[in-house]
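The other protein chains are all here in position, but one chain of the complex has been omitted.
Should a chain be cited, it is by its letter among A, B, C, D and E, assigned in written order, with residues numbered from 1 in that chain.
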């Protein structure tokens, strides 16, 4: 059984890889490469799997928040490219970001089953830790 | 292949377990333990799996409604804690409620594959009968 | 010019007027009269009118929150019929509730222009203080 | 890992199978059999599975659009029953349509993992190519 | 004070004016002129103005439904161009349709203040009877 909770953060970013030339970056990332940045209202769904405990809860919704809110604090109203959190990834695509978010949350949230990260209302990414 | 239909009901409930003390209940359930109740606009997604029949349908969307509407009638505009339907569970968390809804629907809806029960726009629970 | 912010609260209530008989209440309010209660995920839109100040803001969105959050605290996860806030109204219809919310917010929020109170995704009420 | 993008098209259709009698069609399809047609704002979710490439992307969101937009052009603002695209199916239920959409997209979109086709905000269908 | 309720219908239509030539129709209406039709999931918001009565209601939400549901029955799962209801208008644009809906509802719904008719999630029309 799974439960989930949605979170939200407003952030800016720019898709650009240092090892590529200016022209290559423009060709690969298009308008997402515009200087200095653009932004999104990101939405993050955190899904936890488990069996209900004696109180009928896999995990209290508030306890999900206690773990995720500090992460949202790091992300919200910031320029993602500058965050230490994303030092390990060459650019802040949803696919790379979601792995970092997973690595941050997974040790703190037993039973973490899936993350969904939406850049816009129409586009997003899901991850279940399978790249590890 | 799967098809689904969403339903909605407006209900009140209170999270409280008789075997716990007043203080324990408050600590475990927080404001969800407030007396006498609070409420939600619940949303229920019913997912049916199967192969399309000769008429190109796994099941007619209306036939899903025929099975689910009587259940919605039981839930809608009521205080969930008082319902006979939930006699078997110690409290009305989404995790316990969804199992009861599954047990009610599963014999009536061949191919029932998954239920999703949303308490609010941001929180919810999914179940595929795996606890049986 | 106007700005607005949406808030949310999960509450229970029951439509019942003490001066009416049991049968009259049932006839007037239908399933909203069910005992002891049902509930909704209410949404409240607070609209403020004004001219941008030197900082380009009619009012800081956070300052709207500072005024409205204490009201949401009173309403959220509670049984509306029991709240002292609603002592002055015979029942908690959206039309009567919204006037009480207006009277609470109006002195604290200069420029308050309109409230919108949604009981469900499909039904709601708007008020601009015109009943005063 | 999976990424997805939503698309939209406004189309009309009528559920009717030539091999059935007029009465049988009416009984099976109800008001969806009304002559000459009714319509929906359809929404299509295209989910692609894969590993991020050197640019951090399973596939560029724009490249999903390049493949899907021509399909949307075929569907949008048209009467689905008349489309050559659907010649192979006896009627345009979501369950049959989604298989045709899969067969169209699958050779053009490596890693296509799932389609979701919504007829309305409350009803829809998902498919992962399992009927092939 | 105003209250409102949203309704929904799935219908097909085609924008075409008999007095125009085939080429003129195509130029004016573009893909909305495609033969034989396309369709939408329409949404209709009915807004009623008034003062709360002795029961705290401008009008019971159910009484709005009693008046609007028969209209929805006429529209839902039908081809709008063929409906007798729209005989008086040369084509079924939202702007002309909304006037017909107003004329139908206004005598039956005292206090009718505004209609909003959405063709899609992004486009719509509002009317307060000002063309009469």
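Details
The rule we apply is simple: a contact is a pair of C-beta atoms (placed from the backbone, for glycine too) under 8 Å apart; a residue touches a chain by one contact, two chains touch by 3 or more.
None of these values were measured; they are calculated from a predicted model.
The missing chain, though absent from the view, touches A, C, E when the full complex is examined.
Residue A:12 is the one among A:12, A:65 or A:128 that touches the chain not shown. Shown as candidates are E:30, E:70 or E:110; the residue that touches the absent chain is E:30. Although one chain is not drawn, its touching partners on subunit A can still be listed: residues 8, 10-13, 31-32, 34-41, 76-79, 82, 119-121.
Residues of subunit C that touch the chain left out of view are 1-6, 51-52, 55-58, 60-62.
With the whole complex as reference, residues 15, 17, 28-30, 89-91, 93-96, 98-99, 121-127, 130-131 of subunit E touch the missing chain.
Just so we're on the same page, only the chains that are shown with their structure count from here on.
Centroid to centroid, with C-alpha atoms defining each point, subunit C and subunit D lie 42 Å apart.
Under the contact definition stated at the top, not a single residue of subunit A touches 2 or more other chains.
The touch graph of the protein chains shown belongs to none of the named shapes. Going by the touch rule set out above, the chain pairs that meet are A-B, A-D, B-C, B-D, C-E, D-E.
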